[in-house]
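Only one protein chain is missing; all other protein chains are in place.
And then chain A:
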Amino acid sequence: MIEKEDSIISEEEAAQYDRQIRLWGLDAQKRLRGSRVLLVGLRGLGAEVAKNLILAGVKGLTMLDHELVTEESCRAQFLIPVNNQGQNRAQASLERAQYLNPMVEVKADTDRVETKPDEFFLQFEAVCLTGCSRDLMVRVDQLCFQHNIKLFCGDVFGYHGYMFSDLGQEHNYVEEKPKVVKPKTEESNDGPEAKKTKIDPNETTMIKKTACFCSLKLALEVDWTNEKAKSSLKHTPHFSTTQSIVFSPFVPLFVPTVLLKFRTDKGRDPHPESFEADAMLLRQIRDDVLEAMGLSSDLLPHDFVSYCFSEMAPVCAVVGGVLGQEVVKALSQRDAPHKNFFFFDGMKGSGVVDYFGPK
């Protein structure tokens, strides 16, 4: 439970956070200020999320990454100054991350996340995993679920990206709605309605709500072959040929599924330097997944694999923006969270929210 720590907000905070307090309110800002977040992975997407959370004014952000800065990292990420090759990525990002907002406690941790004991995670209100294997994400999610820690995952693969959130069995939040102005009655005994005090049309009221989330494990245990799901017409079209538009709820999961399988098999993401070999493996995995999903391969652009390499900076910005805002919403307990996946296709500019998991 995120407490509103000290009730006082300093002049400095009020001045710096003015424009966001005007949007989400002082209460939300205080809850953010009481929250500690763990961010795993400081590549392109991680850097975006770090920036967004630090600017939002969380209490602390721990950036965890065991990888070293490579030449490619310099191009990929704006927190790492040049000439930091060979340094740990989290460490190299620390200074510029801290500069973003001195009021946040920013830390760098160079360990492998797999080696962290369970207790390590318990110090955080939210955990955000990027660049992690599917198994690791499932494991950390189980742990977070048990301890009421908000869990987020996200990745960017070339032009594509996704994020997942698990806010626990019962996530409580508020929504601000305009106050309903009662319809004007006919002349009452008191005299014409107009003579009464005017109700400010901008007045709002807070409504309490609850959302339920499922674990990542359950979310990914979709039954591809379920006839009902395959023929569902309620979902948005994602791929289109010139003749027809195909409806399938699983299409947006396609790219993350293929790429996460690649990551598990190879222990890394596809790399432009090994384009030929990686593309071949991607196509193999693609065929397997398509078959399992019951989709035909002519639905995809035949060179789709070439759009999955590396992390595109603008795609990191989009996914990192949505993901960052979901973390802010969850910590501040304000506004309806997206349930439970967000998929972004940078080729089309489409971003959809969809739910996978038990009903």
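By definition in this document, contacts are C-beta pairs under 8 Å (C-beta built on N, C-alpha and C of every residue); 3 or more make two chains touch, one makes a residue touch a chain; residues count from 1.
In the analysis below, contacts and distances are computed from a predicted model.
Asker: Considering the UniProt annotation of the chain absent from this complex, which name among "Auxin-responsive protein", "SUMO-activating enzyme subunit 2", "Phospholipid-transporting ATPase ID" or "Centromere protein M" applies?
Answerer: Answer from the record: the omitted chain is "SUMO-activating enzyme subunit 2".
Asker: Can you tell me which of A:Y17, A:F145, A:Y173 or A:F356 touches the chain that was removed from the display?
Answerer: Of the listed residues, the one touching the omitted chain is A:Y17.
Asker: Among A:G41, A:G131, A:G158 or A:G357, exactly one should touch the missing chain; which is it?
Answerer: A:G158
Asker: Since one chain has been left out of the picture, which residues of chain A touch it in the full complex?
Answerer: 4, 7-9, 14-24, 26, 44, 48, 51-52, 55-57, 72, 74-82, 96, 99-102, 158-159, 192, 194-198, 200-202, 235-236, 272, 275-276, 279, 303, 306-307, 309-318, 320-322, 324-325, 328, 335-336, 338, 342, 344, 346, 348-354
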